[in-house]
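Take this structure first; my questions come after.
As you look at this complex, bear in mind that one protein chain is not there, while each of the others sits in place.
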Amino acid sequence: MADVTYREALRRALDDELGRDESVFLMGEEIGKFEGSYKVTAGLWEKYGARRVRETPISEEGFIGAGIGAAMLGLRPVVEIMTINFILVAMDQVINHAAKIRYMFGGTVGVPMVIRAPGGAGAQLTAQHSQSLEAWFAGCPGLKVVAPATPADAYGMLKTAIRDDDPVLFCENLIMYNVTGTIPDDPEFTVPFGRAQVAREGSDLTLVAHSYTVQRALRVADRLAQDGILVEVVDLRSLRPLDMDTVAESVRKTNRALIAEEGWSTYGVGAELAARISRVCFDDLDAPVERVGSAEVPMPYAKPLELAALPLESKIEAAARSLLAECGIV
Amino acid sequence: MADVTYREALRRALDDELGRDESVFLMGEEIGKFEGSYKVTAGLWEKYGARRVRETPISEEGFIGAGIGAAMLGLRPVVEIMTINFILVAMDQVINHAAKIRYMFGGTVGVPMVIRAPGGAGAQLTAQHSQSLEAWFAGCPGLKVVAPATPADAYGMLKTAIRDDDPVLFCENLIMYNVTGTIPDDPEFTVPFGRAQVAREGSDLTLVAHSYTVQRALRVADRLAQDGILVEVVDLRSLRPLDMDTVAESVRKTNRALIAEEGWSTYGVGAELAARISRVCFDDLDAPVERVGSAEVPMPYAKPLELAALPLESKIEAAARSLLAECGIV
Amino acid sequence: MTIRFRHMAKADTDPAVSLDATTARRLLKQMALIRRFEERTEEQYTRARIGGYCHLAIGEEASSVGAIDALQPGDCLFASYRDHGTALAVGSPASAVMAELFGKVTGVAHGRGGSMHMLDVERRFFGGWGIVGAHLPIATGAALALEHTRQPNAVLCQFGDGAVATGSFHEALNLAAVWNLPIVFQVINNLYGMGTSVEQSSAEPELWRRAAAYRMHGERVDGNDVLAVREAVSRLLDQARSERRPALVETITYRYRGHSVADAGKAYRTKEEIDSWRERDPITRFGLFVAERGLVSHDEIETVWQEVAAEVKDAIDRALAASAPARDSLYEHLYGDPHSPEQFGRMQAGAPFGERGEGHSWPT
Partner (left out) sequence: MTIRFRHMAKADTDPAVSLDATTARRLLKQMALIRRFEERTEEQYTRARIGGYCHLAIGEEASSVGAIDALQPGDCLFASYRDHGTALAVGSPASAVMAELFGKVTGVAHGRGGSMHMLDVERRFFGGWGIVGAHLPIATGAALALEHTRQPNAVLCQFGDGAVATGSFHEALNLAAVWNLPIVFQVINNLYGMGTSVEQSSAEPELWRRAAAYRMHGERVDGNDVLAVREAVSRLLDQARSERRPALVETITYRYRGHSVADAGKAYRTKEEIDSWRERDPITRFGLFVAERGLVSHDEIETVWQEVAAEVKDAIDRALAASAPARDSLYEHLYGDPHSPEQFGRMQAGAPFGERGEGHSWPT
């Protein structure tokens, strides 16, 4: 067990897989000499060379498409999109092609490609660089979408993604790269898709989150614990497949559910969860499922405005308290 | 009052607005001599000339971007995207630019642009040409997304969209172009955004839909009426803004809600509606909100498979019946 | 459009270009097969046996056959949605192509693709594609895979003149050039994209000249001259295989029919124009040439036409007799990873009606 950053966990997973499988290669902007815009690929270009760690021009549509073509011929490209905001120029390749090819080919060809992309906000990167768009991809059949919240999951799920025979959108988070945690030394360690995790047990309220918001959720749980409120935090880990069994089990126990996410709530990830929880836990809920997300505006630059827009602990805590208040607790 | 097709209603709205406002112009592929892939712009090129009805090369990213720039300088472009599936190559222009510009500019510049795009399936157009992607745009702050279900609304809402100072995604439907209905002769007739419509009254179940699915919903209501089941059909008309008051009012009356849509249910339009209905009508619901959508696969070509994938009347009816059965009705 | 054939290969007048009887007959037969197949397809469409969009390649046979005949085992092919002839040219059975149009399980894409999405993975034909320009980056990725794994093969990527205006064209050609990939881009210039002329859609209507923007070799050939096309594409594919140099070749041809069966094709071009191209018909022209050279006799040409007519008739009969995909195959092959079923196993709870009510287990 080693204590590493989320960034280092990703780097190790890439190193492991590049080492164990010749068909794996990395592709993206500035991932070589520059070591990646967020340094996730540091050292890999030196170690594996320019063929296995291929730097690209600013042509996301072109190189995601190239990743698809290479994958169709049996390679396992791991494409880095500098931030998820830029994937919008390559949306057609992801949605109209990567997601549909195996089905259109009746299973005779697949697209074992991973697209790594950090999302999220909080560093004053403003409107065009602060989005969380994973819900859109999670709604597309043929794709798998995962969003690990810890270094261990980042390590284990990236390895799972690279070994998976289907296209996977692997959502990272800019703020999370420096979060530390322990990861197992076992290079064969992987974390399966479609298995949510109870990150903290509790009996009063189920707080569902993914990616960096899980960290916020845990801090909110700490605070509320000081008032004797026991929050169960469920880390979704994957959005498609979605592990509703774990979520439902928790809500059946707590009878209350709050979903927090960094994206916009309306038509967001929380909408699907609220819809399903309300349905499967119809007779268990003491109060309506509550949601918290980013303010529904393009992210502004000024720090006070950005803070006002983000789903900070304070906002999540307030939602939790008002939900519990509705139920006569606190 | 004239009885016209949905296609003709759109054509008249375009003709009216081109006639009344010099700053309005049309842009898109094959909208001139060719009269539009689906003939919506028939005759307008002859009438207004190549400057007002501008044909474009196959460059959606380029000409949606050009529409944005022209709108920033005060023109009112109405851009036709041949089918909504192709907007994926221009996603960045719509999401990272059109939706954000007014906010980024602090209100000093706006983007009064309309993007017209037909979606939907049912004509065996297969995986890359049969999608309903409106939920993704409806989740983006800064955009307005509407999806009229009748010729009258198509006429009135397209005029509202063109006169609106914000970017509007105007969702049409391939199958619906030949649907007929009456539209008022008054060239000043418009239909406001954010106003859902009770398309049929009923007391047993609220069936919520938008675009072509409203027509299916009405047929399902007819069938169920024969068994004495009274279905209230709510036509959303716009997805952003969303008129939840009308939906909630209906559900408070019927105590049951079913949402049908042509898109994929999971993370779809129905998710947001189910989440909100479950929340605002928490004490009114007799049973969980139910959803029906297209099968979550890329649309296959063979007719039997396409029919199996579509949210046909039979599928919606079955969902309605099982929901009512849960409540001990029928 | 005034066509100046900068590099027109004079294969049909130049004895230097050797041609044996077997090859001559093969090329003639493939073009005749496509012609006949498309004519019957048009008729089958009017009989409502085919749905969706349907794009015919009548008139473009030489551009398709000449180029595809230049492929060697291991090479890969990517094409646009105007692809019935493409499948026939790679050797897919006419019955399987027709079955695809009829939406039958025996179709090349198991009835899932229809007219726009023919494919034949065994023959390395990786699809007819429906989003204009989008398959260029994908084909470039196939070339990247060949290069990455040091296979001595190349990719042929065919697309229409309309695709040249797309950002995908630009990104794909630039990537292929900076990475020295073994790929030949063939723009099948039939002078129009739907109703839009090349002059309207491309600021540089001599499309082959676009190659220079990527320091890439470009050339234009008479796309109605099957030998000229074959000579150019073979040469460029060889270069791609051996020197890892990409190239752009423009083959000028014409579609007699409208853009699709839904378009009469008369609103944006004159009868004179269409007739003038019929005079340069690729099949008639090649027929005269091989007969005159004594490579294929007039009688034999007759036989060829009878053979293909019979083949297409048989294809229709088989396609009609074949069965449609079973309704319960709807969710098959959505995901391929062996763990997918267990990955999706816990996604049931609260799932929307369709995904649960019909009792589907989650898609794989």
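In order of appearance the chains are A, B and C, and numbering begins at 1 in each one.
In this text, a residue touches a chain if its C-beta (ideal position, glycine included) is under 8 Å from a C-beta of that chain, and two chains touch if they have at least 3 such contacts.
Here the structure is a predicted model, which is why all the values come from computation and not from measurement.
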item: Sole contact to the chain not displayed, among C:His148, C:Arg210 or C:Arg255; value: C:Arg210
item: Contact partner of the left-out chain, one of B:Val198, B:Val280 or B:Ala318; value: B:Val280
item: Which residue of B:Ala9, B:Leu44 or B:Met72 touches the chain not shown here; value: B:Met72
item: Touching residues (missing chain, whole complex) on chain B; value: 25, 51, 54, 56-57, 59, 61-75, 77, 92-93, 96-97, 102-110, 141-142, 144, 164-166, 192-195, 238, 241-248, 275-281
item: Hidden partner chain, residues of chain C it touches; value: 165-171, 173-174, 177-178, 200-204, 209-210, 212-216
item: Chain A residues touching the omitted chain (full complex); value: 29-30, 33-35, 37, 55, 57-59, 61-62, 85-86, 88-89, 123-129, 265-266, 270, 288, 290-298, 300-305, 308-309, 311, 315, 318-319, 322
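As a convention for this text, only the chains that are shown with their structure count from here on.
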item: Far-end chain from chain B, centres as C-alpha averages; value: C
item: Chain ID, smallest distance between chain and overall C-alpha centroids; value: B
item: Interchain centroid distance [CA atoms averaged], chain A/chain C, Å; value: 39
item: Rounded Å distance, chain A centre to chain B centre (Cα mean); value: 30
item: Residue list for chain C, restricted to those that touch at least two other chains; value: 109, 112-113, 117, 130-131, 134, 167-168, 334, 350-351, 363
item: Residues of chain A whose C-beta touches two or more other chains; value: 61, 92, 96, 103-104, 141-142, 242, 275, 278-280
